[in-house]
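Written out below as structure tokens is the structure these notes cover.
So, chain A:
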Amino acid sequence: MILTLFWAFPVIGALFTLFSPAFNLRARWVSIICAVMELYLVLQAGMGFWGGRLASLSEPGKILTYGISYSFSMDGLSWALCLLNAFLTVIALLSSWKQDLSAGFWASFLFLEGAVMGVFLAQDFFFFYIFWEAMLIPMFFIIGLWGSENRKHAAIKFFLFTFFGSLFLLLGILALVVFHHQSTGVWSWDMDILRAPNHGLYAILAFAAFVVGFGVKIPLVPIHTWLPDAHTEAPAAGSIILAGVLLKVGVYGFLRGLLPAFSEWGMKSLPWLGGLAAINVIYGALSAMAQMDLKRLIAYSSIAHLGFCVLGIASRTAQGLAGGSLQLINHGLTTGALFLMVGFLYERTHKRGLADFGDLVSQAPILTFFFGVTVFASIGLPGLNGFVGEFMSLSGMAKVSLPIAVVGVFGVTIAAFYLLPAFQAVFLGERSSASVSPRVFDLDFREQALLWLLIIPMFIIGLHPGPLLNIVGPAIGKLIL
Partner candidate 1 sequence: MNHSLWLISALLFVSGLCAVVLRKQLLVMLFGLEIMISAALIPLVAQASFFQDSNGLAAVLIILCVAAAEAVVGLSLILHLKKNKTLPDTDALANLKG
Partner candidate 2 sequence: MAIPLSVVCLFAAPVSALLFGYFFLLKRKQEWMHWPMILSCAVVGVSAASIAAQVYSGHILDVSPFKWMPVGAWSISFGVRLDGLSAIVLSLVALVGGLIHVYASGYMEGDPAFGRFFLAFHLFYLSMIGLVVSNNYVQMYLFWEMVGLSSYLLIGFWYQKASARRASLQAFFTNRVGDIGFFLALLILMNVFPAAHARFSELFPLLGQGSLAISWVGWLLFLAAIAKSAQFPLYFWLPDAMEGPTPVSALMHAATMVTAGIFLMARSWPLISLAPHLPTTIAAVGAFTAVFSGIIAATRKDLKRILAYSTVSHLGIMAFGLGLGEVSSALFHLVTHGFFKAALFLCAGNIAHALHKSTASVDETGGLLKKIPVTAVFFTAAAFSLSGIWPFAGFYSKDAILGAAFDRGGWASVAGFAIAFLSAFYIFRMLFLAFLGPREEQHPPEHPHEAGPAMNVPLFFIVLGAIGIGWFGTQFYHLASSGWLGVSPLVKIPGFDWSSFIRSTSMAGLGILAAYLWTMKWPSFDWDWRRNMPWIETMADADFGVKPMVAALTLLVEELSYLLGIFWDKKTWDGWIENTSLWAEDAAKTVSSLASGRLNDSLWWILLGGGVMLLRLLK
């Protein structure tokens, strides 16, 4: 029952927030209370994972017509991602505390949180697919209603693009179910049981369908062009959740959906997943260098970082998988913090171009410090969380195929080439005449508290990732080849 509560509670909270003006309650307070309660709920439910005592928590449901069953399960990895989801939702809600927004804004974030919880916990492909697409609707409204200039176009593009991907995912799932029926004669949609044969055209097509289905969300390079638009147009809180949580759903799909189903493929899937990941890393990094808009730059850097996650997972080695899963959480923290700060800048000046600012350090030294630390974490400076994930992913991949690892290492280096010049242009460089820097005032207590909440875990994971690895370890144990 507890797992159903994970996704049902935010949805009920969202409804309550939506109608809170009717009971003349302030929507933002209702939503933040629900979000904090949800965070506490997720935290205490998974305490068993901390010491590695609990392998998984499951809630099997009765088999309904056509073999569909309302069953949920949670292992170390999905608990960590649920925690990240709840944590970032609290931060996103608090980040837009000052703006006067309608009840719908606060409700959509709770709807989104509920849908994403559903995806991380679903054990049945049918409900996985429903939560997978239900995520689109709140995000569509968040971008469309509360975004910046041409938000309408970005929202529609986001919805159509992701829907295109999920159509392929649907075909992939149907293929899996039919394969399973052919081999065992039973209709089942359980994610752990379904297996695809390791040869034959249909198996390859199903694999391709899955890769495209999940790839749109990650995003893998050729099908990624919705991300920069969605990020530049989304409101600050929307960007935090979009980058911090929604991109992880695609990689989680690889971990729970693709790899177990195609486990007989073994290393045959490596060149595809590894190659795509390597392209992602280089493509994202190089494109980020040319961007003149801060949010667009961070969006492309997310493409590069997610490339590392997929790189680690594609290697199917112990450290690679652990590194890839760890990088999911690291990226959530670093990019969440980056978008949080860009959101503060946008809240103050309604500008986010690199050329619009300059010499912010004299106006806002504390913001400069936080931005600097996050930039170095994002670059992958050892001692901060970025390095741990990237190093383990790459050493996992080096064990399996060196050329892809070499490309990955170049990706690590290029990361510094786009973030540092941007940091200098915005915070240290001279101000142009049209600069809006004078309007920037330094962070207040709330904003600093939010940032410390994100910065401290970065140092902890960077220096002592042991406990987190023990949580994630057993969950990916069965994927190691």
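Quick note on selection: all candidates are chains of the complex that A comes from, given by their letters.
Rule of thumb we're sticking to: a residue touches a chain if its C-beta (ideal position, glycine included) is under 8 Å from a C-beta of that chain, and two chains touch if they have at least 3 such contacts; residues count from 1.
As the structure is a computational prediction, the values presented were derived from the model and not from experiment.
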- Which candidate among 1 or 2 is in contact with chain A in the complex shown? 2
- Query: Along chain A, where are the residues that touch candidate 2 in the complex?
  - Reply: 157, 222, 225, 228, 283, 286-291, 300, 318-319, 322, 361, 376, 381-383, 387-388, 391-392, 394-395, 398-399, 402, 405-406, 409-410, 412-413, 416-418, 420-421, 424, 428-430, 463-466, 469-470, 473
